[in-house]
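Reading through the C-alpha cells given below for one structure.
The complex appears here without one of its protein chains, the remainder shown in place.
By letter and in written order, the chains are A, B, C, D, E, F and G; residue numbering begins at 1 in each of them.
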Amino acid sequence: MTEEIIIAGFGGQGVLSMGKILAYSGIMQDQEVSWMPSYGPEMRGGTANVTVILSDERISSPILTSYDTAIILNQQSMDKFEPTVKPGGLLLYDPNGILRHPERKDINIYRINANQEAVRIGLTKIFNMIVLGGFLSIKPLVKFENVILGLKKSLPDRYHHLIPDNEKAIRRGFEIVEPVNVLNR
Amino acid sequence: MTEEIIIAGFGGQGVLSMGKILAYSGIMQDQEVSWMPSYGPEMRGGTANVTVILSDERISSPILTSYDTAIILNQQSMDKFEPTVKPGGLLLYDPNGILRHPERKDINIYRINANQEAVRIGLTKIFNMIVLGGFLSIKPLVKFENVILGLKKSLPDRYHHLIPDNEKAIRRGFEIVEPVNVLNR
Amino acid sequence: MKKELRLMKGNEAIAEAAIRAGCDGYFGYPITPQSEVLEYLMAEKPHERTGMVVLQAESEVASINMVYGGAACGKKVMTSSSSPGISLMQEGLSYIAGAELPCLVVNVVRGGPGLGTIQPSQSDYFQAVKGGGHGDYKLIVLAPSSVQEMYDFVGLAFELAFKYRNPAMILSDGAIGQMMEKVELDDPRPRWTDEEIVRISPWATTGKPAGRERNIITSLELDPAKQEKLNLKLQEKYRKLEKEEQRFEKFFCDDAEYAFMAFGTSSRICLKAIQLARAKGIRVGMLRPITLYPFPVDAVKEMAGKVRGILVVEMNAGQMIEDVRMIVEGKVKVEHYGRFGGIIPSPEEVELALEQIIIGG
Amino acid sequence: MKKELRLMKGNEAIAEAAIRAGCDGYFGYPITPQSEVLEYLMAEKPHERTGMVVLQAESEVASINMVYGGAACGKKVMTSSSSPGISLMQEGLSYIAGAELPCLVVNVVRGGPGLGTIQPSQSDYFQAVKGGGHGDYKLIVLAPSSVQEMYDFVGLAFELAFKYRNPAMILSDGAIGQMMEKVELDDPRPRWTDEEIVRISPWATTGKPAGRERNIITSLELDPAKQEKLNLKLQEKYRKLEKEEQRFEKFFCDDAEYAFMAFGTSSRICLKAIQLARAKGIRVGMLRPITLYPFPVDAVKEMAGKVRGILVVEMNAGQMIEDVRMIVEGKVKVEHYGRFGGIIPSPEEVELALEQIIIGG
Amino acid sequence: MAKVKGDIVVEIERCKGCEVCLDACPTKMIAMSPDVNSKGYHYMHKIKDDCIGCANCAIVCPDGVITVYKVKIG
Amino acid sequence: MAKVKGDIVVEIERCKGCEVCLDACPTKMIAMSPDVNSKGYHYMHKIKDDCIGCANCAIVCPDGVITVYKVKIG
Amino acid sequence: METGTVNSDIIREENLVYRKSRVLTDNIMHYCPGCGHGTTHRIIAEVIEELDIQEEVIGIAPVGCSVLAYNYLDIDMQEAAHGRAPALATAIKRLMPSKYVFTYQGDGDLAAIGTSETIHSANRGENITIVFINNGIYGMTGGQMAPTTLEGMKSSTSPYGREVSLMGHPLKITDLVARLPGSYFVTRQAVHTPANVRKTKKAIRTAFELQREKKGMTFVEVLSNCNSGWKMTPVQANKWMVENMFPFFPLGDIKVNGELVSK
Partner (left out) sequence: METGTVNSDIIREENLVYRKSRVLTDNIMHYCPGCGHGTTHRIIAEVIEELDIQEEVIGIAPVGCSVLAYNYLDIDMQEAAHGRAPALATAIKRLMPSKYVFTYQGDGDLAAIGTSETIHSANRGENITIVFINNGIYGMTGGQMAPTTLEGMKSSTSPYGREVSLMGHPLKITDLVARLPGSYFVTRQAVHTPANVRKTKKAIRTAFELQREKKGMTFVEVLSNCNSGWKMTPVQANKWMVENMFPFFPLGDIKVNGELVSK
C-alpha cells in the first residue's frame, strides 16, 4: 500500500503540522513515510503545501505531480491541485473561502466545513485536526490510536495537555465530513 | 643560434640584473630572450640564480637542466651548476670565496677576478658588470653597443648617469678574464 | 543497535547524528536551506547533553577555520552551510586537505550560481568532487538520498575522515534537508576522551608533553621538493580511497537494458521513474553513487558493459555526467537530463526523457 | 600596430597591458608570486596616465566584490591573485557569473593545496574550468605560455568578457609571472567614455536617466522557474562560447605519431622535449590549448584520430587529462605526466616520460 | 491659528494591516477594517472625519499606503 | 654595592650581525667581527673584558645568540 | 483601488501633503506587515526625489530581507553578496565619483559576515553612504541571532536567550565606525514614530549632501523592528524596541562633522 497525499492551503492553517501528524502516525504503525514541504522565501503568510507519502515499501520520489489524495484549504490550492488528483483518487476540501468548487467527475470529492466547525466549537487553533479527522474517516490509513501516538510524538511535551482537544477535533472531523461526488467502486 | 645561460651566486651580487642587461641586449639586436629567476621565500640574502636564453628563434623551455654557459659566483652555485654545463660549453667563475675550483675537462673554463678588481677600481656596486664583460669577451653574443642600449633600457632614468661607470666595468671585464681550460675546437 | 524512531527533517537528522556520533564541535553560520542544523543544535543544548561545543560564527570563512583549528586538535568537528557559504570555505577546505585534517562539512545545496534560489539543486557536484579550492586535493564526498542517510552518513563521514585524515563532505540538497522521514536513531556514542584522542590522532596538537616531539599542523612547505612529496602522499591516499571506498547502490539492474545514474534527490525521482517505465515494459535500472568521491568507477564500468544506454539525471546542467562519460569511454550512449535553478524534475518527465533521449534518441 | 619592445616580467606585462587596454579599475591584495601586478600599477600611477583606479583592497574577498561593483557599472575592471586568494574569491566569482558581468581575474598559480609553496604550479585547472564556486557557471579561461601572451590576453580577455558578459580568467603560473621576456606593446587604447559605456553595456548601473527602466544587477531569483530560465540562458551562452571561441596552437603535428598536450608553462617544457625527442627520431607534436574553457574539443578529437598516443603534461596530479580522456573516449592511449607542489618538470624527463609511458608503455 | 482640515486616501491593496499608523494618528480617525483585501490583510480605513492632515499616519506607514491632503479653513 | 663581573658566550653560527646588541651594551665591550660565519654574516664578538653581566645584549638579540653569566665580586 | 469617504473638496493635487515618492516603484513590498524596511525604503526614495538625484544614484542591496530593495526603489541598483556591499560601493564610487552611492544593509550583513568590509571602507574614508538597518536579528533566514541581538534576547539560534559567555556580546559596530578617521557623519535613528521617521529622513538627506561634498563615509544606523523574527505584532515590536533596544543602542548623532559627539 502506498498513499500519496498533498495538503495545501495558507501559511497559518496548520498544513505542515497536519502532514507531520499524519506522517508520524504512519511511523507508529511501522510504515515508511515522507513529508516534503514546499518552502518559499516568504517570512509570514503566503501559501504552503506539503506532500505526505505513507507506504509499506521504501518510498521513491518524495516529490510528485499526481496524488491519491488532495486536501485543499484555499482557492489557489484548489486551482493548482484539483487537476493533479489521480483518476479515482480523493479530493477533500474546506469550502470556506472557496469560490470555484471542484468539478472533476472522475475522482471522489468530499467537503468538510472544518473552519466553521472550529469556530463553532471554539477550537480554531486546531482546525487542521478536524480536517485530518475528516480525511481519516474517508481513508482510514492509520489507526486512530496511532494518530494519537503520532500527535504525542510531534508535539513538544509542553503541549501535551492539548491532546484531548486535538482528539476531540479529529473525532469531530469524522462526523462532519460530507460526500460531494463518490465514485462507484 | 640559441644560447642557454645560467648565472648563479649570492643574493646581493647583482646576478638578476646582470641577466636582465644581457637579455635586454639581446632584444636590442632583435633576438628572442627569456630571463627566468629562481625565486625563493628568503627576504634578504640566500642564493639567487637566473636562466637567460638568447635565441634567433622562439624560445621553448625557459627552464633548463643543462646550459651552454654557467656564470658562477659562489661555492654553492659551483657545486650545483658545474655538472650542468653541456660538454663543450663554458663555465666562467669568480674565484673569490671559491674553495673547490672546477674540475671538468670537457668544458671551457674561464676565471675572472671581478670581485677583487671591483674593489681595486672602486666600483664594487657594479662588480657584476665586470663579470658580464668577461663573459662577452669569451662569447660575443651581443654587440657592445647593444649592451649599452640594454643597460639604458634596464636602468631607470635616474640611474643613467652611472652608465659610463658600467661601461668602464664591462670593458675592464674584457681585459681581466683568464682562460683556465680551453678545449680545442 | 538502532532503536528510537523519529520523524525528522534531513537537517535535524544531521544535527542529532552529530550529537550521537560524539561530535566535539559544530561551527556554522545561518543560511537557507540548512539553518535548522544550527537551530536544532542550539535547542538541544548539546553542551549539556554531551559537552559538544556549538558556536554560531561570524561568517562561513570563520566557521571553516574554526573547524580547521578544532580538527587539528584531533577533535570531531564539523560545519554545515549551503552553496554560497560553501564557496566561501574553499580556501579553508584546501588548507584542511593540505594539512590532512579529518572533519565534516555538510553542503545542503541550493540553486546557483550567485545568490540564486533557496530551492534544492545539485549544481555543486563539480565543486565538491573536483576541488573547488586550489591545488590537488580531494574531499571524501557522500551523497545521501534520504533523511536516514543524512543521519547515517554523519557517522560514516567522521569514520572515513579519521581513517584517511581527510575532510569529508556530505553533499545534500534543500529537498533532503527540508523533508521529513522516519529515522532510526542509534545509541549515542560518547565523545572521545583526551586519552583516546591522543591514541587515535597522535599527530594532533593537544599540548606537547615532555618526551614527544612537538606536533605541527600546517599546509606550508617552502621547499617545492618537499611539497611534492607531501602531494604525492596525498595522491597515494586518494588512490587508496579509490580502491577501497567506492560506495553505490543498484536498483533493478539484473535485467536492465537501460540505466539511470543519479545521486541524492535525483535518485529518488529516478526510482519512481523506473516504476513508471517498467509499467510500460521498459527494463530500466539505476546505479546510484553514494560516494561521489571516490566515484564508483568499477560499478559504472560494469554497468556500461551490460546496458544499451545510460541517462544521467541531475539537478544541474551536466556535471556528474562528465565522470560517467570519462569512464564509459564511448562504449554506450551516455546522455544527460537535467533541471536546475531550484527545479526538481518530476518522475514523469524523467521517464519521458529516458524514452526520448536514450531509447528513441 | 605593436611598437615598443620591452623586457618585462609576466606580472608586469599584465599590469601594463591593463593600462593600455583602457582598464578602468584594478582591485587586489598582495600575494606571491603575483604582487608585481599591483606594485607595477602603483608605481606607474595609472590614475595619472589614464585615470585608471588602482586600489589595494583589505582582502581578496573585498577585491572580487569590488570587481563585481565596478563590472556592474560597465567598467573594465580586474583583479589578480594567486591560488589561496583565488579560492577566497569563489563566492564572488559565482555571483559575477550569475549576474553576467564581464571582468578579468588573473590567477598566477602556485603550488597547493593550502598555503603550499610559492613556486609555480598548474593545480588550479579544475577550479578554473569546472567552477570552483557553486552553481552551474563557467569562466572563460585563457592560459598564456609567454610573457607576450600575458600581455596580449589581457586585451583578449576583456574583449571576450564583454562580448559574452562573462567573467574571464587568465590562468597563469609563477613561472610565467616571474620570468622576463620580450614584449611588444601596442598603442594604448583610451578608456571608454561614459557615452561609450552606455552604448556598449546598456544594462550597466550608470544611474537611471528619465526614460529608461532602472538597471538591476543581481544573481538572485526567488522563483525557481525563473532561475532555471536564467540558468538556461547561461547554458546557451556557454554552448555559443564552445562553438565559437575554442583556441589552441599546434606544434609539429603534421607528421606526428604521438602528441603532447600541455598548456602554459608545461607547453614550453614540452616544446623543448619535442626537440629532444625529434633528435632521437621520435615524431611527436603538441596540441596546446589556449582557451582552457572553452576547451579545444574539436582539435583534440581530430588529433585523437591521427596519433597513436597522447601524453598530457601538467604541473599537477592530473586535471586537464580528465577533459582529454572524456573527449578521446578511449580511441587512443591518453596518459599523464605530472610534477607538482612547485616543481617544474625538465624537458629531459618529459621526453623520457613520453618514451616510457606512451611509446614503451 | 488657522484651522486645518485634512483627508487621506488609502491604497487598500498595498495595506498590510500592520496598525502602526493607528498609534500615530492624533485624532484616532482611522481603524482596521473588518474586511480583508485580496492579499488577505485587514486594511486601514477612516472611521471618522476628523483628519487634520498631519500626515503622521503616512509617514510611519511602511508600505506607502496613505496619501494625505490638507486645506486651511477659516 | 658589591661589584659584579660578567661574561658572555656568543653562538657565532646563530648571529646575523644585526648590531642591535651593540647599542644596548652599557660597557661597549662588544663589536662586529671582521670575519663572517658560515652564513656569511659578520658576527658579534667581545672586544673588551668589561662585561657586567647585565644581559642587555642578550635581551635585545632577536636570535638568542648570547648567553650571559655574572658573579658578584668583592 | 481607493477608499475612504472621498472628500473631494480636500483631495486635490494642490492640497497634497504627503504621497509615496515616485522614486518608489508600484511593486508591493514583500516585507512583513509593519517592518521598518519598508519605511526606510520609503524615506530613501523621498530623499532621492527631493534632492532630485534619481539619475545620479546607485544603490546596493544586501543579502537579507532587503535583498529585493531593487524591486522597490526606482533607481539603478546592484545586489551584493552577503556582507560585501561596501566593497561594491567602494569600487562604484571610485569609478564614478560624481554619482551618489549608497548601501543598504542589515545587521547580519554589515556587522557579522561583512565586518571587514564595513571597517575598511570606513577607515579608507570611502565617500559613500551606508544605511544600516539594525533589527537585532537575521530576519530573512528565519530569525537567527545577529551580532546585535541583545543579551538574553531569544532567537532561533539562541532559543533560551543570548548567553554572552557562550555567544559573545552584542556588537555596537556603529561606534567602531565612528571611531575611524574616515567616517564623517555617523548617527543612530529609528523609524517607529513620525518624529523618528522625520529625523531619520533628515539624517539620510544629510548623508547624501555630505557625500556630494566628498566628506568621507556617512553612516546612518536605523533601529527597526523585525516583528516576525521577534515573534510579536508590529505594534508590540515597536514598543519592545523602545524599551529594550534603545537603552543599549541609544538614538542620536555619534559623529558630526568628523568629530565624535561627546556624551
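The rule is simple: a contact is a pair of C-beta atoms (placed from the backbone, for glycine too) under 8 Å apart; a residue touches a chain by one contact, two chains touch by 3 or more.
Keep in mind that this is a model prediction, so the values were computed, not measured.
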item: Hidden partner chain, touching residue among C:Val67, C:Ile86, C:Ala299 or C:Val334; value: C:Val67
item: Residue of G:Ile10, G:Met167 or G:Val197 touching the missing chain in the full complex; value: G:Met167
item: Sole contact to the chain not displayed, among D:Met42, D:Val198, D:Val297 or D:Val332; value: D:Met42
item: Touching residues (missing chain, whole complex) on chain G; value: 112-116, 119-120, 123-125, 147, 164-165, 167-169, 171, 175-176, 179-182
item: Footprint left on chain D by the chain that the document does not show; value: 29-32, 35, 38-39, 42-43, 45, 47, 55-56, 58-60, 84, 114-115
item: Absent-chain interface as seen on chain F, which is shown; value: 5-14, 16-20, 22-24, 39, 41, 43, 45-46, 49, 53-56, 58-71
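Operating definition for what follows: only the chains that are shown with their structure count from here on.
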item: Each chain counted as touching chain B and chain D at once; value: none
item: Most remote chain, CA-based centroid, reference being chain D; value: E
item: Proportion of interface numbers common to chain C and chain D (over half same, under half different); value: same
item: Distance from the mean Cα position of chain F to that of chain E, given in whole angstrom; value: 86
item: For chain E, residues contacting two or more additional chains; value: 39
item: Junction residues of chain C - those touching two or more other chains; value: 84, 114-115, 118-119, 222
